[in-house]
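Only one protein chain is missing; all other protein chains are in place.
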Amino acid sequence: MTLGVCYYPEHWAPEMGPEDAKRMARLGLSFARIGEFAWAPMEPEPGRYEFGWLDQAIENLHAEGLEVMLGTPTATPPKWLIDRHDDILAWDEEGRARGFGSRRHYCFSSETYREHSRRITEVMAKRYGGHPAVTMWQTDNEFGCHETVRSYSPMARDAFRGWLSAKYGDVAALNEAWGNVFWSMLYRSFDEVELPNLTATEANPSHWLDFYRFSSDQVMSFHREQVAIIRQYAPDAMITHNAMGYFTHYDHHDLGAEVDVLTWDSYPLGFLAQGPEDQSRTLRYLRQGDPDMAGFHHDLYRGCAPFAVIEQQPGPVNWAPDNPSPLPGMVRLWELECLAHGGRFSSVFRWRQAPFAQEQNHAGMLRPDSEPAAAFHETDEVAKELSLLSDDLASSKVALLFDYDSVWMSDIQPQGTGYDGLYVAKDWYAAARKLGADVDIVPQGTDLSGYAVVLVPSLLHLTAETAEALKTTEARVVIGPRCGSKDENGNIPDGLAPGPLRELIPLTVARSETVPEGAGGAVAGRGGWKAWRDECETALDPLWTDEAGRPVLYREGRTSMFAALPERELLTDYLAEVFAEAGMDAERLPAGLRLRRGCGLRFAFNYAPEAVRLPDALCSDDAFVIGGRELPPAGVSAWRET
Amino acid sequence: MTLGVCYYPEHWAPEMGPEDAKRMARLGLSFARIGEFAWAPMEPEPGRYEFGWLDQAIENLHAEGLEVMLGTPTATPPKWLIDRHDDILAWDEEGRARGFGSRRHYCFSSETYREHSRRITEVMAKRYGGHPAVTMWQTDNEFGCHETVRSYSPMARDAFRGWLSAKYGDVAALNEAWGNVFWSMLYRSFDEVELPNLTATEANPSHWLDFYRFSSDQVMSFHREQVAIIRQYAPDAMITHNAMGYFTHYDHHDLGAEVDVLTWDSYPLGFLAQGPEDQSRTLRYLRQGDPDMAGFHHDLYRGCAPFAVIEQQPGPVNWAPDNPSPLPGMVRLWELECLAHGGRFSSVFRWRQAPFAQEQNHAGMLRPDSEPAAAFHETDEVAKELSLLSDDLASSKVALLFDYDSVWMSDIQPQGTGYDGLYVAKDWYAAARKLGADVDIVPQGTDLSGYAVVLVPSLLHLTAETAEALKTTEARVVIGPRCGSKDENGNIPDGLAPGPLRELIPLTVARSETVPEGAGGAVAGRGGWKAWRDECETALDPLWTDEAGRPVLYREGRTSMFAALPERELLTDYLAEVFAEAGMDAERLPAGLRLRRGCGLRFAFNYAPEAVRLPDALCSDDAFVIGGRELPPAGVSAWRET
Partner (left out) sequence: MTLGVCYYPEHWAPEMGPEDAKRMARLGLSFARIGEFAWAPMEPEPGRYEFGWLDQAIENLHAEGLEVMLGTPTATPPKWLIDRHDDILAWDEEGRARGFGSRRHYCFSSETYREHSRRITEVMAKRYGGHPAVTMWQTDNEFGCHETVRSYSPMARDAFRGWLSAKYGDVAALNEAWGNVFWSMLYRSFDEVELPNLTATEANPSHWLDFYRFSSDQVMSFHREQVAIIRQYAPDAMITHNAMGYFTHYDHHDLGAEVDVLTWDSYPLGFLAQGPEDQSRTLRYLRQGDPDMAGFHHDLYRGCAPFAVIEQQPGPVNWAPDNPSPLPGMVRLWELECLAHGGRFSSVFRWRQAPFAQEQNHAGMLRPDSEPAAAFHETDEVAKELSLLSDDLASSKVALLFDYDSVWMSDIQPQGTGYDGLYVAKDWYAAARKLGADVDIVPQGTDLSGYAVVLVPSLLHLTAETAEALKTTEARVVIGPRCGSKDENGNIPDGLAPGPLRELIPLTVARSETVPEGAGGAVAGRGGWKAWRDECETALDPLWTDEAGRPVLYREGRTSMFAALPERELLTDYLAEVFAEAGMDAERLPAGLRLRRGCGLRFAFNYAPEAVRLPDALCSDDAFVIGGRELPPAGVSAWRET
C-alpha cells in the first residue's frame, strides 16, 4: 500500500521540478502520475517531438526515489491534429460534431484517430518503456467523461453496422432479436441500420441496447490497442486506466480484464449533488460526502480487478453545482478508507492547484503559491500511519451482484421515474453497510459458494451461469423486484419474469406497475416501498404485505424476493433478519458511521457531522490501533480483532 | 354498440391466428383492428408485396364471425422507402430531419410520400375493399403523435407558401392581416415567407397562427387522399381515423367531417401526468385517471362526428413518466362510460402484450404468454352487460363551445403561465359534470336553441355565426374572461374585447392582466380566481367582486361573463346558481362520482379510491339495472329513469 499524487510538470517553470520532487518524497509519497494531458507539449507540431521537459520531470522524480505512472495523452488531441482530419471529432446525441477547446473531443470509432493514438503511444512507450522509474502506465484519461463513450458520428454508424454484422451474421437474426416486425422497422441489410438517436419518438430498446454494448466495446478495443503497444516496450509495467464514480457507460468488468489495476477517481463532495441523495441528506453530508459513495465504488471496482484510487479529492473542486470545503480530516478519512477496502494505493489529484484554465478553482495538495493546503497535511498523517497497516485483504460474507448490461436495460427503459438500476444497487449496498457488513460487489457468473448472504438488487437479466450459481450456493439470497424481467436482448423472457429465478422461488410476475414519489405503500411499523411493484402469481403466502394488503416480500427456503422496491429502512429491516439468521451482526450502526475490515484491522469511519461513539460490543477499549471509541466528525478508528 | 380489439397478427407465429380469433369471438368481441403498422411485412422490398399473412389473418377472423377494421400502414414507412428519397422525413422545430427507427417520421407536405401513401392505400383497397369481413378502414394512425403535425422541412415551407398564396391572393393582404409593418416584417412576395421556427425571438403570432392552420390542413388533405381511394374500392365501408387525448394540433372538427366515425385512443392513467391536475389530485386518481378526462374527450369528439374508442388502456402502459396498474374494475368502467356517452364501440389496445420492441411494457388483454390479463376478464363482464343497453342517445341541456383556432391563439400567445385554452375548457366541463349535468361540446356555428345553459369558457375568437347563435338562443350563457379578445387573424378586434360578445353584455375590456400562481383573489366564502383578469369599462354593477374589490363576474339578463378566470370551486358555485335557475340539478356530487345518461339508462361511475353512495334523490332503490346505491372504487351503477 502506497501513496501518490497527480502531477503536471508542464504547467510549471522547469526550475520548480527538483524541489517539487523533494517535497513529494519527504511527504512519503511513492509515485507521481504525469503526462496524461500533455500531447501538445510533447508534439507541438506534427511529427516534431519535444521530450526534454518530460525527460527532466521523470529524472527529477527518479532522483528522489519516486516511481512514475506515465499517461498516454490521447484524451487531448492537439488542435493541429483535429484540423488535419475531419473524421476525429465525436458527435453528440443531437447530431453535432463536438468542438476542440476542452478535452475528450475524439470519437472512439475514428480509424484516423486510432492510428494517431497508436503512434503517440508507441513513441512514448519506446522512449520511456525501459526507464527504471516508469513502472506504471495509464491509458488515456477517464474514458467516457462528458458523455463521450457514445458518439453519434458517421464513423460510429459505420462501425456499429460492422459490429452488428459480426454479432448477428444474418440481418434476419437481428430483426428477430430486436422484434423489428414492430412498427415496420425490418431491415434488409446491416447497412440500413442507423444510430438510434434523433428518431421521431424513442427507438427500439434493443437497438439502443446493442448500441450501448457496441459503444462499450469500442472503448475496450481503443484501450487494448494502447495496452498492446505498452506491453511490447514495457513488459513488466503495471497498466491501468482511471474509472469514475456513478458512471456506467462502459462495462467496467470488461475493462477490469484488460488492466493490471483498475484505478478510479473519487470526488465524494463533487458526486454528492450528482447522486441520488435527497436535499436533507445532501445538506447533512455536504462537507463529508455520502457515507457509501466511496465504499460502493471501492468494492465495485475491486470486483473488476485489483483496485486503487488515483484521483482523490483534496479540497473544493470546480465542477459541481456547489463546491464546499471538506471537513478537516476528510481527506485522511477517504485515503484510509480506500486502503481499508483493499486499495493498492491512494493518490491525490493534484500536487499543486493551477492558477489558470478550466480547473483553476480545483484544490490541490499545494496552493498555487506552493504553500501546503489541507490535503498536504492530512496525507502527511496517513503516510505516518501506513506502518500500522498490513497487506491483508479481508474476506466478505456478503456478495452483491452487479451488472452493467442490466443497468443499461433500466436506463433505456426506466418505465418509472423512481427506478435506476445503479442507485437501487447502491441502496442495497448501503443497507448492508449500515448493519456493519463488508460487501463484495461481484459480476454475473461469480462463484457464490462461501458467502453467507447474496444480494441481487437489480439484475434485470441473469445469465445462465448466474442462475446456476444462485441455485448451488448455500447462501441466503435476497432478490429485488424487476430481477429476471429481461432476456439477453432486453425483451420479456419466455414464461415472463422472474425468468430463471423461478427455479429459486416459485412465482410469476403477472404484471408490474411504477408509481411516482409519494405513491408507494407502508409495511406496518417498518417503512415502505416505492417506485416499482410486481404483481405475482404464486402459491406462496407473502411474508410481508403493505397496509393495502399488497404483497411486498415472498420467501421460499433460503431465497427471498421483494415484490416491491423497498425503501432503505424497510430493506435494512429485512437484511437485519437475514443477517441474524446467518449469524452475522444485525445491529444498525449510528447514523454516518461505517465499518470495514482490511489491512489486518477493523476500521470505523465517521461521516456524520457530529461525534459518534462506537458500540461497546464491537471491540474492547484496549484494542484500538488508531483513534478510540469516540469518533469526532471525520474521525477514523481502527482496532485489531481477536 | 359493440366491443373490439387492436390486433397485430404479424407479431405472432401464424399458427396462433385461428386460436386467437376463436378466443376473441368467445369473448364477445365483434371486430379486430389490424394492419396499421405493417407496411414492411406487406411490402418487404420495393414493389414486392407479401399479403399471404394478412389474407390468412383476415380469414381467421372472418371464420369466427369477426369483422375487420383495416388500417393503412402509412404511419410507418419502411427503411427502404426512406433511403430511396431524401424528401420524406419530417423536420423538427430545431430544424433537423427526424430519423428512421420508430414511427411517424414522414412529413405531411412531402409530395413523394403522398404518392407512396396513395400507392399502398390503393394496393390494399383493391385487394381487400370487397372482402366481406373488411367493413371498416382506418387511415394511418394517430396523426400528430410525437409532435408530427407541424413539420419544419423545406417541403413544408414550400407548401406553406402555396397555402398562403391561395388564402391571401396578394402578399399585401397577408402583410395587412399579420401586421407586418411591425418590426419591418413586410414581404414582397409569398416566396419570401419562411417558417416561423428558429427566429431570433418569437415570430409574429399571426405567422404562427396561419402555420398552425396550414399544418392542420395538410393533415386533412393527406387523410382525404386515402379516403378517396378507399371509397372507390369499398364504397360501403365505415372509414375512421384515431384521434388522441389532450391533443389539439389539428382541427378535429375538420377531421370529423371527413370520417364516418371519429375514434380516439383513451389512456386515462397515461394522460394523468400529462394533464393539468396538481400533485394531490394526481396521487388521488393515480390508478383511475382524472374523472373528467375520458368524458371530456367522448363529448368533444361526439361533437365532431359519431365517435368511438378504438384504443382503450387495458393496464399499465409504457410511455407515461410512471405507469401504475388500474384499480380492478377500471377497464370495465372506462368501457361502459364510453358507451354511456354514445360511443359506437369500445376497443382495447391490444390483444396480446408484445414481448419485444418499444411497447413491450404496455399491457394487453392477454399477457405475452397468452394468459388472460385484467382487461380480458373485465371486457368479458362488459360483453355480458351489453344486452342491458339500448342504442338511445340522450340529449344534453348544457352546451359547451370549443374551438381549435382559439386554442391555437392562446397556445401561441399564452400571455401568462396559468391560461391554457384547452384546460380552461376542460375545467368548465368538469364543473358542469360535478353538478351532474350531461354536456355537449360543440363547435362554432352550432345552433344553440334547445339548450338550457351554454358555456363559453375560452373562445378567444368568435365567428359571426357563433355570435348570432348566442344572441338567438334562449339559454343562459356563461362566458369566460379573454373571450372575444381576438379577431380572425389573432389580432385585437376593433372596439377591443369582448368583440361581438358586447352585443350580449355591455362591457369593454380596457386591459387584461395575468398573474402567477398564488396571486389571484378570493371571493368571500366562495373560492377564488387565478391567472387571468380583465379590467372592464361598463355601467353594470359586478355581481361578484374579490376581497380587494376587483370585479370578478358581471351579468346582464341571461348572459354572465367572468372578468377573472374562476377556479373550479368558484365556477361550480356559480354554475350551481345558473343550473338552479334553469330548473336543473344543482347539487355537487360526491368527490370522484360522475353521472351520464345514455343507452336508455342513467349511469354513475365512481372514480374515487373510496366507496361512494349515490344521493337518494337520484333514483329509487329498485331502479338499478347495474350495481346499486353504494359504489365501490371503480364501481358502475345504472338505473332506468322514469
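Should a chain be cited, it is by its letter among A and B, assigned in written order, with residues numbered from 1 in that chain.
Operating definition for what follows: a contact is a pair of C-beta atoms (placed from the backbone, for glycine too) under 8 Å apart; a residue touches a chain by one contact, two chains touch by 3 or more.
The structure presented is a predicted model; accordingly, all values stated were derived computationally and were not measured.
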Touch criterion as defined above, residue of A:E59, A:E225, A:E258 or A:E359 at the omitted chain: A:E359
From B:A173, B:A228 or B:A519, residue that would touch the chain that is not displayed: B:A519
Absent-chain contact - pick from A:G4, A:P41, A:G329 or A:P551: A:P41
Contacts of subunit B with the absent chain, listed as residue ranges: 94-95, 178-188, 192, 194, 196-207, 413, 415-418, 489, 491-496, 510-516, 518-519, 535
Subunit A residues touching the omitted chain (full complex): 8, 10-11, 37-41, 44-45, 73, 76-80, 83, 90, 96-105, 145-146, 148, 273, 279, 282-283, 286, 315-316, 318, 321-325, 353-361, 363, 367-369, 371, 373-374
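Keep this in mind: only the chains that are shown with their structure count from here on.
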Length of the line joining the C-alpha centres of subunit A and subunit B, rounded to whole Å: 47
